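Worksheet: the structure to be examined is printed underneath.
One protein chain is absent from this view; the other protein chains keep their places.
Up next, chain A:
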Amino acid sequence: MSRVELLTPEGLRVDGRRANELRKITAKTSVFSQSDGSAYIEQGNTKCLAAVYGPREVRHRMQALADRAIINVEFNVAPFSTSERKKRSKNDKRSLEVATFIRQTFEPVILTSQFPRSQIDIYLQIFQHDGGLLQSCINAATLALIDAGIPMLDYVCACSAGCIDKVPVLDLNNLEESADTPELTVAILPRTGKVNLLEMESRLHIEKLASVTELATEGCMQIHKILDDVVRKNTQHLKDRLTS
């Protein structure tokens, strides 16, 4: 029984946002010194850490490809990420699926042909889960890959959008997600606008698909701005350290 009005007639959502507003995003790169590249991103209360290793030698020789690097993604949700402790096994099908999505999203963007017979590892860890797992993972991975200096075509920015009472809403939080709201995640390359990933598991009226996708794409553009800002700030910081 859902008692809470997810979207009031005045257009406000449960957490005080309007339909087309993102949650607050804070991000930081180079949070680890151990890994080649790392990033931490908070989107609202969803908190995600990404660490990138590589390109390095392929661990299992059998898997090595002669013409390009292979990408390996591991995705993990901390048991303490939700209000009730829940332990997920390592081979949880949901986690594996998310990992596959992310690998497939990045495979065409990373210039893998530059690193034949090598491997790039992306490790993703969710610390706090408040909706929008996939999108924050992709955004974190993008930042970490950039931090690691791995050549890519462009940023990959992901954003989710849903549909509450026929109104498209951006960036659902956990409360909204758990009320069976149809949700769709889009990942795009912001410079070209090419869509890298489009994932939706629920029923959505076909008439609404276009407007929801459009809203999600706009969200991606906003996220791009934020991510770009973070990267530039970080680079500036490094540059300042070099000169001083």
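By definition in this document, a contact is a pair of C-beta atoms (placed from the backbone, for glycine too) under 8 Å apart; a residue touches a chain by one contact, two chains touch by 3 or more; residues count from 1.
Everything that follows uses one rule, which is that contacts and distances are computed from a predicted model.
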Undisplayed chain, where the name is taken from the UniProt record, one of "PIGU protein", "DIS3-like exonuclease 1", "Elongator complex protein 4" or "Signal peptidase complex subunit 3": "DIS3-like exonuclease 1"
Contacting the left-out chain in the complete assembly, out of A:45, A:104 or A:217: A:45
Among A:59, A:194 or A:225, residue touching the chain not depicted: A:225
On chain A, residues whose C-beta touches the chain left out of the figure: 1, 3-5, 8-10, 12, 14-17, 21-26, 44-45, 83-84, 130, 165-167, 173, 175, 205, 207-208, 222, 225-226, 229
